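Note that one protein chain is taken out, while the other chains of the complex remain in position.
Take a look at chain A:
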């Protein structure tokens, strides 16, 4: 069963991650879901696909009341990101899903109505959650053409969707412990799934100016401390969109 781990806590402000499902069928990619809370108000990032809904829900409810989840942040439109939307709406029909405007007519195929979606403009926007101001940062073409990351300036945590993702062997640690041993697991993923060097460099330049304690991807392990900048530098140097030529 997936496990929920608190990765940041400051008063009622909390980040928890639902990760590592040992019972997951091997044909489904493993995912990390982050629950950002301010007291009893919560937002869930990239809640995952419908096939893993039960595992995510079970792990999450050991930690929080699912009816406190008032919003979902979908970094992009992929099924492993948001195909469980209809199931989350069963628990809170008033749930809001923040998503790039580009996918506003695509993702409703997974569920929801015109009341469900809050379209994020290309330049990004601030999402309010209680007293928190979460910033949806543009990350277009990394890897989706309408793509956002979510920055919590107060916690100094950045949720990066597929950027920073790694395809790790079973039983891997939740955090990156040895950057050099970890990064080969991320290389092929980034070379193939990230399509634009221009978009990548723009993202690296913007993100490197932010104070970040943890970089939290949707697959793989969390980068913390100096590994955050190590990752940004590594990514800036990596030629992407080259996966098909390997």
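The rule is short, and it goes like this: a contact is a pair of C-beta atoms (placed from the backbone, for glycine too) under 8 Å apart; a residue touches a chain by one contact, two chains touch by 3 or more; residues count from 1.
As a convention for this text, contacts and distances are computed from a predicted model.
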Missing subunit (named according to UniProt) among the choices "2-oxoglutarate oxidoreductase subunit KorB", "Methyl-accepting chemotaxis protein", "Hydrogenase maturation factor" or "AzlC family ABC transporter permease": "Methyl-accepting chemotaxis protein"
Residue among A:6, A:62, A:94 or A:133 touching the omitted chain: A:62
Among A:87, A:132, A:165 or A:199, residue touching the chain not depicted: A:87
Touch criterion as defined above, residue of A:23, A:180 or A:237 at the omitted chain: A:23
In chain A, positions touching the absent partner: 1, 23-25, 50-51, 53-55, 57-58, 61-62, 65-67, 86-87, 90-91
